[in-house]
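Just one protein chain is left out here, and the rest sit where they should.
Coming up: subunit A.
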Amino acid sequence: MRRFSARRLTAAVALSTLVTVTGTACSTGSGSAAADDGTYTVWDPYPQFDKTSAWAKLLDQCGTEAGVKIKRTSFDTSDLANKALLAAQQDNSADVLVVDNPVVPTLAEAGVLTTTGENELDTSAVDANLLAAGQSGSKTYGTPIGANTLALYYNKDVLKKTGVDISSVKDWQSLTAALEKVKKAGHKGITFSAIGTEEGSFQFLPWFWGAGAKLTTLDSAEATAALSLWQGWLQKGYAPNSVINNTQTTSWQEFASGDYAFAENGTWQLANAEKAGFDYGVLPLPAARGGNAAAPTGGEFVTVPVQGDTGRYAVAKKLVSCLTSTDNLHTTATALSYVAPTGAVQAKQADKNPALEPWIESVKAAKGRTSDDLGTKYPTISEQLWKAVQAALSGALTPKDALAKAQSAVK
């Protein structure tokens, strides 16, 4: 009896071990299927869109046109770059990867993405300033699906009550004067996001570039002027102290409370602005001495990651071409609250929604963060930049010292 039970137990244990091992073996390999079973994977950073959304339907429709089944997976934006790197390490990349534009040079550097030379995508219709964000060296690594950028929202009710004429706001000086007036009348001035992440740099760049500073020299006099502008607003109480921890969403919530005159925020808040319950306007961000400052471009690129099986590129190309065709770009841009990356679709958008016109102008003036051939240097520079902004706004360092420290850390 004992002997049998021992043997049986051995068998049971061995079996359970086997199950454990095969279980772990099965759990790998969830990306693109090794065998061509007609299923193509698409990764995107839009977890807010479920199966019934216009975006998901468009993907399925493009899949049907190409004669394949689409398996879509959504990640949080900040998570997607790491996931894409890990997947590439295991030769398990998605067939089509929709990814935030500043990440494109990083993934390209890692050898994760195919060039337009390899995947034969046609990018000739795309605005050059938008496409630049996805270029590294002389190669292009995908095509933008849409763009957004930053502008200045203002609350018409607050401005009326405090007697500020919006047409007087033309440069930094007049903007600061307007903020002073608003503050004296007992309202709140401006809110933005200066958080210690990429969002903070994204929001600071229009002022940085608007002063004439360059990302290659963080400690220039122009850069110091831009940071001193923000720091001065905080010191004088024109901007709340909470901007240091504000994401763009929390900053918008502050503006939506109705007490703030101005907010720096993006195209994607347009739908929320309609719901805010007060009359609002949009103004391109002013440069230091008048004119419009270049704002950074946001928005994603559609890319085709490198595959072990190069035969998959043909279908991937069909999918991307479908997603970025003129008709579909309009659908996508509307679904994502983006400005389309091509002139033809922009005209169509302006036609249907005149409110988008200031945004289309802003996008045309905008600049990719990784442009100017910064590429993979940008992430390091950006991290030091947001750290300098945080140090200056919190009073830990003067703007000049903070930027000097940042520049020496970039080297």
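What we mean here is this: a contact is a pair of C-beta atoms (placed from the backbone, for glycine too) under 8 Å apart; a residue touches a chain by one contact, two chains touch by 3 or more; residues count from 1.
Everything that follows uses one rule, which is that contacts and distances are computed from a predicted model.
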Listed names "Aspartyl/glutamyl-tRNA(Asn/Gln) amidotransferase subunit B", "Multiple sugar transport system permease protein", "phosphoenolpyruvate--glycerone phosphotransferase" or "Cytochrome c", with the criterion being the UniProt name of the chain not displayed: "Multiple sugar transport system permease protein"
Selected residue (touches chain absent from view) among A:Pro45, A:Pro102, A:Pro284 or A:Pro341: A:Pro102
Residue in contact with the excluded chain [from A:Asp44, A:Glu198 or A:Glu264]: A:Glu198
Candidate in contact with the missing chain, chosen from A:Ser242, A:Thr310 or A:Asn353: A:Ser242
Where the unshown chain meets subunit A, residue by residue: 2-3, 6-7, 9-10, 13-14, 16-17, 20-21, 24, 81-82, 85, 88-89, 102-103, 106-107, 109-112, 195-198, 240-242, 244-245, 254, 376, 378-380, 382-383, 387, 390-391, 393-397, 402, 409
